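Excluded from the complex is one protein chain; the other protein chains are retained at their positions.
Chain lettering (A and B) follows the sequence in which the chains are written, and residue indices restart at 1 in each chain.
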Amino acid sequence: MTPKQLTQKILKKDRLSLARFITLLENRDTKAIEALGDLYPKTGKAIRIGITGPQGVGKSSLLNQLIKEVTKQKKKVGVLAIDPSSALHGGAFLGDRIRMQSHTLNKNVFIRSMATRHNHKGLSSALHDAMTALDAFGCDVIFIETIGIGQDEIAISQLTDLSMLVLSPDFGDKFQALKSGLTETCDLLVVNKIDLPKSKQALATLKEMTYLPVLGVSSKKGTQISVLYKKIIQQYDALKKSKVLDFRRTNQQKAAIREKLEETLLSNFNQFWKDKKIQLEIDRLLQKKKNPNQITKKLSTKL
Amino acid sequence: MQAKKIKALIAKPGLDGHDRGAIAVSQALRDAGMEVLYTGIRQTPQHIVETAIQEDVDVLGLSCLSGAHMSLFKEVTSLLKKNKVKGLLIFAGGIIPDDDIPKIKKMGIKQVFPPGSPLSEIVSFIQKSAQKK
Partner (left out) sequence: MTSKPGIYPYTRGIHKEMYRQRLWTMRQYSGYGSAKETNHRFHYLLKQGQTGLSTAFDLPTQLGFDSNQTEAKNEVGRVGVAISHIKDMEALLHNIPLDKVSLSMTINAPAAILFAMVLAIAKKRKIPWSKLRGTVQNDILKEYLARGTYIFPAKESLRLATDLIEFSVKKVPNWNPISVSGYHIREAGATAAQELALTLAHAQTTLDDCLKRKLSIDQFASKISFFFSVDNNFFEEISKFRTARKLWAEILKKKYRAKQKKSQQLRFHAQTSGASLTAQQPENNLVRVTYQALAAVLGGAQSLHTNAMDEALALPSEESAKLALRTQQIISSESGIPAVADPLGGSEFLEQKTKQLEKEVLQILKKIDQAGGTLAALESGLSRRLIEDSFLKTQQKIECQEKKIVGVNCYKESDSKFKVPSSTFFKQLEREQSKQVKQVKSKRNHKKIETLLKKLEDKASQSTNLMPLLIELVEKGATVGEICATLKTVWGEYAG
């Protein structure tokens, strides 16, 4: 099936086509990217929510509970769960889904795992496009789960309507380290595992450290999950009312364009770098005929 | 265009809880550069097929040690057909009686790896036979 045919079937709610199309997007298939044009006009309905946080805080389990909340209201949910590719061998273990698989047979839930494949921001290069596909497919809510390694927290907030950072009661130093960047970028702080001892204290400390709303939940026990979901929707409605949402969505597109341009540049640059003439120039280094600054200056004119 | 990757789903249908083999295969495939999902134990054929669909995997590995493989594998392959899933490379592992192997292959399962099969053998089989999408 051609990408164009796939997009037509996606609009008819065909899961198989949606899944295949996302694969093509992950491969950055040029025809698939072109065919996105057919889906684009059908988007804008879905709420896009980013969930990020350090490893081990229970993002997937929390997401599992949130999916339950959303589907209770007969809404359609899409999930994109992102896991890192190994820099060493390029392989990836896509382990988030296992925590959410009680929803696999629910026809209102579509979960897709993606590897980062050396995306320079720790996200998948196909992320924005995959959201477009899920939106056009008819999802009311799209969750993006990413591993929190610092950099991608900022990136994810640029690609979503609102985002939350998930921490566990033992966050301590991790939070200090992350603090500078994230208070500006996320909308909500969630402390998971409040069934653990000492969590009250952790919540109180956190509340003192930030002006962001802080909410304690336990995805294991299911406590405060519906409150969390309500809070998300409230925030979303407020954003919508104040037109901040429009601003954010424009920014999302801008960020996506920028991201794609950067990738194009990077890919062009990689081509340029492989060029024999360039390499010849660089080889002169070895003969000590030129120093690195001279070579850089000369090459930059050819970029 | 980016380099294509082999994406694999390792699944455990049936009730047995022995997933040492399934996990080791998952790790070996990942270390060979593939993108790997593992379902965990006790998954129904419906679950496995739906996961294979949503994740659009190239490879499906089925592991069963309880002895119930014939009916379970049959259910998985029929469901795949019913859902029009094409181009999927399926292999199986576990304690499989020799007499069952031809029947399993007839279901569309390409290869059966008994316990103790070298991981490298499984990896190279997949690298040779999987069609990357």
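Simple rule for what comes next: a residue touches a chain if its C-beta (ideal position, glycine included) is under 8 Å from a C-beta of that chain, and two chains touch if they have at least 3 such contacts.
Everything quoted here is computed from the prediction, not taken from an experiment.
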>> Using the document's definition of touch, tell me which of B:M34, B:V76, B:I96 or B:I126 contacts the absent chain.
In response: B:I96
> What residue numbers in chain B mark contact with the hidden partner chain?
Replying inline: 14-20, 23-24, 27-28, 40-42, 66-68, 71-72, 95-100, 114-116, 118-120
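In this text, only the chains that are shown with their structure count from here on.
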>> Taking the mean of the C-alpha atoms as each chain's centre, how many Å separate chain A from chain B?
In response: 29
> Which residues of chain B touch chain A in their complex?
Replying inline: 1-5, 7, 26-27, 29-40, 43, 46-47, 50-51, 53-56, 83-85, 133
> Taking the complex as given, what residues does chain A use to touch chain B?
Replying inline: 15-16, 19-20, 22-24, 26-30, 85-86, 89-95, 97-98, 101, 104-105, 110-113, 115, 117, 125
